[in-house]
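Entry: chain A
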Amino acid sequence: MTLQNRSRLFVFIFSFLVWLALTSVRDMEEVVAGLIVAALVTIVAGKFLITSEKSGHILRRIFSAIKYLIKFLWEMMKANFHVAFIVIHPYLPIKPGIVKIKTKLTKDSAITVLTNSITLTPGTLTVDLSPEKNEIYIHWIDVLSTDVEKNTKTIGGKFEKLLTEVFE
Partner candidate 1 sequence: MILPFLIIIPLLAAFLITLISGEKDNWAIVLSILAVISLLALSIFSFFTTGNDTFIYEMSGWKIPLTICLVQDAFSTFMLVIVNLIALTSLMFSVSYIKHYSGTWKYYALFMLMITGMNGVIATGDIFNLFVFMEIALFSAYALVAFGGKAEEYEAAFKYAIMGSISSTLILMGIGILYATTSTLTMANIAAILPTKDPRIMYWVGAIFLAGFGLKSAVMPFHAWLPDAHSSAPAPISAMLSGVLIKALGIYVIIRFFFNVLGAPQIFLTLFMILGSISIIVASYLALGQWDLKRLLAYSSISQIGFILLGLGIGTKLAILGAVFHIFNHAIFKSLLFYNSGSVEMALGTRDLRKMGNLKDAMPVTSTTSMIASLSVAGLPPFNGFFSKLIIIIAAVQASHVGYAIIAVIGSLLTLAYFMKVQRYGFRGNDIIEKPEVSISTGMKSAMIILAILCIVSSALIIPGIREVTLDPVVSVIMNKTGYIYEVLGR
Partner candidate 2 sequence: MIVYILCFALFLVGIYGALTKRDLIKIILSIGIMGYAVNLMFILFAYKTGASFAILTKEGINTNMVDPLPQALILTSIVIELGITALLVTLAIRLFEKYKTFDITKIRRLSG
Partner candidate 3 sequence: MTREVIGMAFILVGIMFDFFGVLGLVRLPDVYNRLQAATKCVTFGSAGILLGVFIIQGFNNFGFKALLGIVFIFLTSPVAAHAIARAAHRSGIPLTKETVVDQYQEDNELKD
């Protein structure tokens, strides 16, 4: 099975499931319509979902994905309380700046998830990605240091290991 066909299969299955959820299956008409709609979506936009092979066992990847999700949610809670503290503080204790970190991830989707996580976690916001995909520029609301290696460890390090397990 080629990569594109696998991607199409996934899109078909996902579309069908989402359709069933959206319509809260009442009768056969909805199911048949769901099959047709899923086929249509697959024809138009089927080949984009998966673009690279993943190694590693599927169960282990799902397990580490769940672990990643829990860690991410925890970090996000912390981020929100942090921002709430800053916002209601009368003197706005901020020390902003744009810093640079390095990443070892190579897959597109892994980098995307990493940058999105960085945006949603305490004090950091992805500004740009270097074209060689190994450096991320980050706006940090509370700059602790300007050293690249140290920042890599504090900002990206907590997600990178788990993401390597999930995506590569």
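Just so it is clear, a contact is a pair of C-beta atoms (placed from the backbone, for glycine too) under 8 Å apart; a residue touches a chain by one contact, two chains touch by 3 or more; residues count from 1.
A quick word on the picks: all candidates are chains of the complex that A comes from, given by their letters.
Just so it is clear, the structure is predicted and the values come from calculations on it, not from any experiment.
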item	value
Among 1, 2 or 3, touch partner of chain A in the complex	3
Chain A residues touching candidate 3 - in the complex, by the definition given at the top	18, 21-24, 76, 79-80, 83-84, 86-88, 92, 94-100, 115-116, 119-120, 123-128, 130, 137, 139, 141, 143, 146
